[in-house]
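Take a look at the structure set out below.
A single protein chain has been omitted; all remaining protein chains appear in their positions.
Take a look at subunit A:
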């Protein structure tokens, strides 16, 4: 061979060789010759590469991406499209040529039912696609509803659907039904089920939020509505495709079903019969009925509750032991102040295997909020505190008595996510540990992984937080605008933050606004004091929205 053999290896082999090198090793290679420098500069051959997000720039979406960022290995792609214009980008074909075969996970802002050949060709090009997320299915409210699906959908293992809406969307959802002819509502509703049934190999279904106006008039022919369709699908799946793997997981994160104990019973029965596990089951589904009494009443096997893996909108009203539940989510917007919290909630006994807790503070302050709105929202914030105090029962009292003692009540919980959403930026109101009883939470959990999203706290609050998590192994900070060097380096009162983060093996900082508050001082601290290595290049920092440091 005339040139050095290593320079002639195909792209896939090059990726295979380089992707396990550390940042330092990649940088050494960068100094060897122009070709190796180009390899490193034009590739994000990084550990744990995050999903590549493409913003919708109409028919320039891919052109702008390819101009701005050099080609690199993309395995997860998110396109935040609002219409089909991106399909007319002249750079689309080149983008697909470069990347479509490595992408296994695709997330689309909107799916337009493949009415035009370009859309179907687009999906068909992802030959190795395993997971598809459609944030919104936009079904045209005029003309015939298409029933053509890309063939690659048949091989999908995971299908997640967000909202299902008519297109164009009515200006106000609440009156939308009146704008869609009645004779179109049924085929539009059926479209989603045709799509789900077409994906005959899916093992994980993210159940859609079918907007109310869509399905109020829609029934399955036997008057049982949407839930009946769901039950039929589960029961027929094995019969229709006996050689294909059965559905194993159903995620109800987006479902919009009204509370109905009959539905709950049907879910438990099907879970038991078909080995189906449920994620993000709405706690309000149970409608004040005990799962245990439902199981007893209908003579179901005792372990029928094991089909539930996680709860959303958790409300502390569950009293029987559910050993299979691994995650619960409590959202501030779902706290029902009318609930009676007088009974004792013995969380560690009810969820002996709980691994993860998510707390979402999603109280929608916005720029137009009137003083009375803010007062009402602040009150709701207090309701969140009541719910949390119930979940972390008696923690407040215990902490008063044994102020400095760490009490690990939920011994199995190692993961905590706290998200602050829609808080008005740049106001005096800060989401600090005083708003949220961080001290109870941290003392009750032996945390190893913490994710904070959208926190606008002061440096001292961060330093207090690190003090409460001495065994933290992974930290993810996203969209926290006030994050600065002081949040890690510390001050006279709290000392260096790194002292409390000695167990850390991985830090990820996401969001351009979060990264820009940090300087090389912090990065050096990660490297020298915590022994973490950068997985991304600082000289590309301005273009980046995420950075990861790991051992």
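The rule is simple: contacts are C-beta pairs under 8 Å (C-beta built on N, C-alpha and C of every residue); 3 or more make two chains touch, one makes a residue touch a chain; residues count from 1.
We take it that contacts and distances are computed from a predicted model.
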Hey, which one's the missing chain according to UniProt: "SKP1-like protein", "Exosome complex component RRP41 homolog", "S-phase kinase-associated protein 1" or "Protein CBG19933"? "S-phase kinase-associated protein 1"
Please pick, from A:21, A:231 or A:476, the residue that touches the omitted chain in the full complex. A:21
On subunit A, the omitted chain is touched by residues 1, 4-10, 12-13, 15-21, 23-25, 27-37, 48-49, 73, 75, 102, 104, 128, 520, 524, 527-528, 534, 537-539
